[in-house]
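Missing here is one protein chain; the remaining ones are kept as they sit in the complex.
This part shows chain A:
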Amino acid sequence: MEAVKSSTPVGRLNNWLKAKSPQDRILEVVVYLFMIVVTVLTIYPFLNVLAISFNDSVDTIRGGITIWPRQFTLKNYDLIFTYEGLITGFKISFLRTVIGTVAGLASGSMLAYTLARSDFQARRFISIFLAVTMYVSGGLIPGFILMKELHLIDTFAVYILPGLVSAFNVFIIRSFIDGLPYALQESAKLDGANDFTIYWRVILPLCKPALATVALFLAVGQWNSWFDTYLFNGSNESLTTLQYELMKILQSTTTSATNSQDAANMAERMAQVSPESVKMAITIIVTVPILIVYPFLQKYFVKGMTLGAVKS
């Protein structure tokens, strides 16, 4: 017995309520309440930071700013763009993101292609060789000593070289290539193409979704990285990254004693004008590039994550 479909909103709501058992309705309410809580918990802090960054710095000290600036101003942003360290930081962060992503994609896709070829002799060996690195690593100090002995400390290369090949990314791309029909490679081979040509002309263009996923991982990783700066290039002003500068500024209030003189001076300079609002403005500058990118790549990385998880 199908109820008569009503076209008015109230009628539809009525039908919907009737179609469900009381238990189902309770579940429905719980689910939507939960989703509202999750959304608020996730977004509110960002809106709060954004509002404070646009608020007059003296006024901010009074507190009580929620998601809307009380005294709107662009002064905080003006101020941080005059700070040399942030400009350099932005340049270095941008450079390492672009170069690191491109280099990581090239290495990851090439290795993945060879590992996806079931006839490749060294396939098993290389797969295991790579997989081991996902579970065992030398650790902080041997890694540091290696960088020192390779003379990579105080160089830009230390941002790119150590992490160039990532087993996880290779396996994500490989699973994707595994899903492509092998006949494509066969026919290219019959046309006389060599393995590199097949990779470049046939596989790469088809791999865009997997490459987009890995590109996002690499770019986010590079952009967000600060510890390598801290460890290797912290004292070299021309090589510090944006995240590292932000870290210094945020940490300076809590542990100014342990920070370097340089950071303390900077913090002092910042503190004279305004601590809170300027800090939040820098936070926004550091965060915005990522926030612009990720919704567009969502459909790719959801697929990529799933593939990676199933295979590894």
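Methods note: a residue touches a chain if its C-beta (ideal position, glycine included) is under 8 Å from a C-beta of that chain, and two chains touch if they have at least 3 such contacts; residues count from 1.
The criterion applied here is as follows: contacts and distances are computed from a predicted model.
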Can you work out the missing subunit's protein name as recorded in UniProt? Choose among "Inner-membrane translocator", "Acyl-CoA dehydrogenase", "RNA polymerase subunit sigma-70" or "Sugar ABC transporter permease". "Sugar ABC transporter permease"
Could you tell which one of A:T88, A:S107 or A:T155 touches the chain left off the display? A:S107
Contact partner of the left-out chain, one of A:N48, A:T73 or A:T88: A:N48
If the hidden chain were put back, which of A:L13, A:L27, A:V98 or A:L184 would touch it? A:L27
Positions on chain A where the hidden chain makes contact: 21, 23-24, 27-28, 30-32, 34-35, 38-39, 41-46, 48-49, 63-64, 66, 107, 110-111, 113-115, 117, 119-122, 126, 129-130, 133, 135-146, 148, 150, 161-165, 194-196, 199, 220, 223-227, 231, 243, 246-247, 250-251, 254-255, 257-258, 279-280, 283, 286-287, 290-291, 294-295, 298, 302, 305-306, 309
